[in-house]
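Not every chain is included here, but those present sit where they belong.
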Amino acid sequence: MGCIQSFRQCCDQPKNTNVRISLPAVCCIWQIAMIILFGIFIRYNEESDAHWIDHKTSNNISSNIENDFYFRYPSFQDVHVMIFVGFGFLMTFLKRYSFGAIGFNFLIAGFGLQWALLMQGWFHSLDPMDGKIKIGVESMINADFCVASCLIAYGAVLGKVSPVQLMVMTLFGVTLYAVEEYIILSLIHARDAGGSMVIHTFGAYYGLSISWMLYRPNLDQSKHRIGSVYHSDVFAMIGTLFLWMFWPSFNSAIADHGDGQHRAAINTYLSLAATVLTTIAISSLSQKTGKLDMVHIQNATLAGGVAVGTAAEFMLMPYGSLIVGFCCGIISTLGYIYITPFMEKYLKIHDTCGIHNLHAMPGVIGGIVGAITAAAASEEVYGKEGLINTFDFMKEWKYMVPTRQGGHQAAGLCVALCFGIGGGIIVGCILRLPIWGDAPDNSCFDDEVYWEAEEGNGSGNYVYLFFYMTLEVLIKMFL
Amino acid sequence: MGCIQSFRQCCDQPKNTNVRISLPAVCCIWQIAMIILFGIFIRYNEESDAHWIDHKTSNNISSNIENDFYFRYPSFQDVHVMIFVGFGFLMTFLKRYSFGAIGFNFLIAGFGLQWALLMQGWFHSLDPMDGKIKIGVESMINADFCVASCLIAYGAVLGKVSPVQLMVMTLFGVTLYAVEEYIILSLIHARDAGGSMVIHTFGAYYGLSISWMLYRPNLDQSKHRIGSVYHSDVFAMIGTLFLWMFWPSFNSAIADHGDGQHRAAINTYLSLAATVLTTIAISSLSQKTGKLDMVHIQNATLAGGVAVGTAAEFMLMPYGSLIVGFCCGIISTLGYIYITPFMEKYLKIHDTCGIHNLHAMPGVIGGIVGAITAAAASEEVYGKEGLINTFDFMKEWKYMVPTRQGGHQAAGLCVALCFGIGGGIIVGCILRLPIWGDAPDNSCFDDEVYWEAEEGNGSGNYVYLFFYMTLEVLIKMFL
């Protein structure tokens, strides 16, 4: 116990938010490390290498359009927009933390995707012939997916951490992600095209555990900056809408060519539509006068996309997607109303963006829905070839049956949970050290800590104006 | 007459804007109805079903890339952005109605697309074998198109109706749309890839008729909220630009594979470019000092895309597209300057977003341009096969000739007009009933009626600040 106490004391030293040495040092050193590692390990795959023309001939590929680029690039770009504009703007709702939301989102994603290409490459696309990782458009999508889990985690600690902490969080987050993804997808052979388990469940519990470890008892000193202003809410809707619109691409981006991608897009489209209606219903019901709350519209409307992630490529059926969306809109909105305040008060977990309601619960639901749908799969519905194709019952898994696949899906969900919570607690401990330059409790949610204030910023400008005008009026009256 | 008068009296009761019961009830009941109907009727089509692999073999399809998904999904995503970000943000120009613009747009679209999948499915893609509607990527695009007509209609009544009224308006709007679309495209065999008639003409007259029925003589009590503020105009430009940029995808999304989609994109691209120049020219000319008006730039620049909708897939020729765009920029801008005030004053039609100038007039022009272009089609220009292909002169229409097709196009335009005006008047009557929770005349265009106010909202915040600072200054001066 004494050890924990002295760790606490060590952590509770006065904060210094000057990151002038640490931030550039971390950025430069890690970027140089990336260059070296990329030089050693990463090469183009056969579809992006100049030898493609030879590969085409030797594999009897008739046309350039068969290059995976044309199957996946439009979806990649949509996912890319979700990562940078979607997640970035979704977090701009705070009245004075828009720069931090967009800027640090940018930093995490820019670094994370490089590290993800390496980590995922080592596990998934290492060429045994020459020991190199071969990358193509699917690797870029997977790297963006991996980064998404770190950005989800950022949502829980938004406004309370320094950029250096975020870099550390991302480094470990990506590493953990690559390992759990390998276990879930390759070892356990669970299917998770849209990442309900691998991305959302893991990312959300990783972030929540870190937020729990970094709990600030005196955060109410910054309470007045937690709200939104009119235009910051409109900015946040840019994020919401781009996430909402492109979620069908997210869930279909790495699904099987042909019907797999097609079906995943349809299921996600339907699920999200249903979520909008139930979110609005519950939001209106929760207020005395039936007014809607922007926080719900901004976040809970997306829960349907999370929850349909795993099952999107299965034969979930259009009505099945609607049911999933229907339930998630209700659960997620109720989460914002009841669970977030509860967690803050009793569990000491402060969750700035409410990722528990948007990613954690819907992610777990998505894992369960995936397990049920997989277990219920039949040759009648999928066709003999279709079943093998959809669940990848090939090679060493050719004797797998749907009911067992359901069990494997459930096992995958547990792995994601364990990695999220366990990893988050460990990383949270590291981030409590007083060396990372995070803000004191009374300067959270404030851009001025890490961003150069513009000459005449929003409120400052007006404050200056009042002052000036008030004086003028007074002078005129007394003369 | 007594009957109409007593209807009026009944409608003019004091307004109650509490939608706490009605909005959640409508959302939940309709969503449950959707789930049931989807369960009974909707299934995946052969390209999104797991049996695709069998279908591919039996139809001798060589590659997954032949799946319609790869022909249309990028365009679908662009259309999706237009519906949610384009229409949503275009309407944020009002200084205090941005939440309502984006939020209710989201609600209408989320509900409308589900109902559209059903309605359009019953008319167009009911499988006679099993009585099921088979959906795929083209169904999603068509559902988005259908929703677009309701969002256009929303533009006319923006800020003056309750969310419950919007739900009712959407329910009837989608129903009417599906019927008129079936009549125009299937019975009359008119072609309308970009929906100048089916979407824009119908949607705009539907909305204008409703606005006429819901005319508020004392709306000037809310006049001070009709303007924009600097940043709300910038937000609206997000909507304008996404609509403008993706309009080529809108007009080409359901055009024929190959040259049809290709040509539709080119024609729209050119028409829109020409519109920008004439809009700016007329806008500048209309002001004494040659200054530009943001309202024109936000709206009239889009008229070229509307007007080229029907003819986009025909051999309109690049210069033809430019001419259409040229004229529409002028007409639409003049509409904002002269026709909108005229309609409000003399016809008692208040059109918040000016959809008469952006959708109604250009839509009618588009129908006429389509009729002329179709009537002028010749084998010399299209080629023998090309003519059959472009106008779908197959099966029961194999003896059709271009000149007659021109007549059918004109007939289609009339049907769209009738459905729009007729349907709008009937639905407008229903919406006048005093049960829908719409705002009184002095609370229109105000988000506070249906949205929970954030703690410190834009102006409120500053008002508080003035007060505080003024007092401080005064106290200091007197002590």
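Letters A and B mark the chains in the order given here, with residues in each chain numbered from 1 onward.
In the analysis below, contacts are C-beta pairs under 8 Å (C-beta built on N, C-alpha and C of every residue); 3 or more make two chains touch, one makes a residue touch a chain.
Here the structure is a predicted model, which is why all the values come from computation and not from measurement.
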Subunit number of the complete homomer, 2 shown here: 3
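In the analysis below, only the chains that are shown with their structure count from here on.
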For chain A paired with chain B, centre-to-centre distance based on mean C-alpha positions, whole Å: 32
Partner chain B, residues of chain A touching it in the complex: 62, 65-66, 70-71, 74-75, 78, 95, 224, 227-231, 233-234, 237-238, 241-242, 244-246, 248-249, 257-259, 261-263, 265-266, 269-270, 272-278, 280-282, 284-285, 287-294, 297, 301, 315, 317-319, 322-323, 326, 381-383, 385-387, 389-390, 459, 462-463, 466-467, 470-471, 474
Contact set on chain B toward chain A in their complex: 17-21, 23-24, 27-28, 30-32, 34-36, 38-39, 42-44, 47-54, 56, 62-65, 67-70, 73-74, 77, 80-81, 84-85, 88, 92, 96, 98-99, 102-103, 106-107, 109-111, 113-114, 135-137, 140, 163, 231, 235, 238, 437, 449-452, 454-459, 461-462, 465-466, 469-470, 473-474, 477
